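Here it is, the structure in full.
Note that one protein chain is taken out, while the other chains of the complex remain in position.
Right, subunit A next:
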């Protein structure tokens, strides 16, 4: 076998070169990973040179090294945020004890499951997005897509590193299995629902990076609190990259709104519901945008699981998965008697009930997430406000279009009204993108590969990345 110089090929700060066991495990896994990337990574751009950042270290300089690189040659690295030798477990029954550097035996299964579920989402989104390159609205967006893709690939590496380094044979098997499941595959689907949905167009992509990657952020934030130190340090570093993905989503939707509003203003259309006229301008009407938002927000909420969860409670009590910003919360970090208000269905009404906080951690994390989403929506609405368009985007009620938890298959509309006479399916048909919406959006999806050009339906960015102008050649398509 050809020896791989791991320290060169795999940038890392985990002393890979001197860890024989880990090296052997990665040697076995690495060809399978490259094979997966070539099969399931971005379709058709393996020879293109993409202006990507590569993490080569954990300081701010190290993780923002920009250069042209062919994606299959991307140097996926393994990084842990700097450790603190004094760090103590911050919550649960072991609060105050030194953090674990090895997996505690009694929590091995629980911890492994957390890693596998998190790890499974990372390659899934790459698979979901693999055909989008063919319809990119600009080279800039194409680069952003690829940046997101290679970093999701690196996040898979991060989880695989933990599985292989700390979980022995089981960990190696799980790492293999992460490469064999496929998004949307009938036989071997990805583990979570939203990661088996299609990302058929760029509007979906931006929505996905805003809403679904933000679920990832909250899960990572909760894991960054972990008493298992290698997990905490790994996820802290992943979060620095995740922020960019959400930026892609938020700025992407923002630019879609800008294109729409400026086209409406130019054509002197005040009525946001004059859908046909607006669409004829080659931009996406706001009601369609709202329906896409309804879909992506609701399926992302499902990723938080049922409101009450014994798994989440166990993981908290064990000190493995905390709350968002656990270290900033001022309480006992035990939740022995604390309560938390949870939305519940009571007959035809949605009521708030105080429930043992430990058992409804999923609901709490979901609420934190929804607040964060609401702030992003506010920023989008500012664009509408500035343009003088009388339309505001809103987050649907958390009970709308849910497949998981308290409101599973309940006929709750986006306002939070529980319907008696209207079915779940009818509400969904009214408030989610219609076939016609999707066909219209698909019709706009024509590639724009000229430097500095942007599709009609999306505005140019105010600033691009790495202080480059918008007409920078972000992707050299043919090497």
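Rule of thumb we're sticking to: a contact is a pair of C-beta atoms (placed from the backbone, for glycine too) under 8 Å apart; a residue touches a chain by one contact, two chains touch by 3 or more; residues count from 1.
The rule is simple: contacts and distances are computed from a predicted model.
This figure omits one chain of the complex; the name its UniProt record holds, of "Putrescine transport system permease protein", "Phenylacetate-CoA oxygenase subunit PaaC", "Sugar ABC transporter substrate-binding protein" or "2,3-epoxybenzoyl-CoA dihydrolase", is "2,3-epoxybenzoyl-CoA dihydrolase".
Within the whole complex, the absent chain has one touching residue among A:43, A:180 or A:198, and that is A:180. Only one of the listed residues, A:316, A:340, A:457 or A:474, touches the absent chain: A:316. Among A:64, A:81, A:110 or A:134, only A:110 touches the chain that is left out of the view. Considering the full assembly, A:188 is the residue among A:24, A:188, A:327 or A:353 that touches the omitted chain. Among the residues A:50, A:278 or A:358, only A:358 touches the chain that is left out of the figure.
Looking at subunit A, the residues touching the absent chain are 93, 109-110, 112-113, 177, 180-181, 186-189, 191, 306, 310, 312-314, 316-318, 335-336, 356, 358-359, 361.
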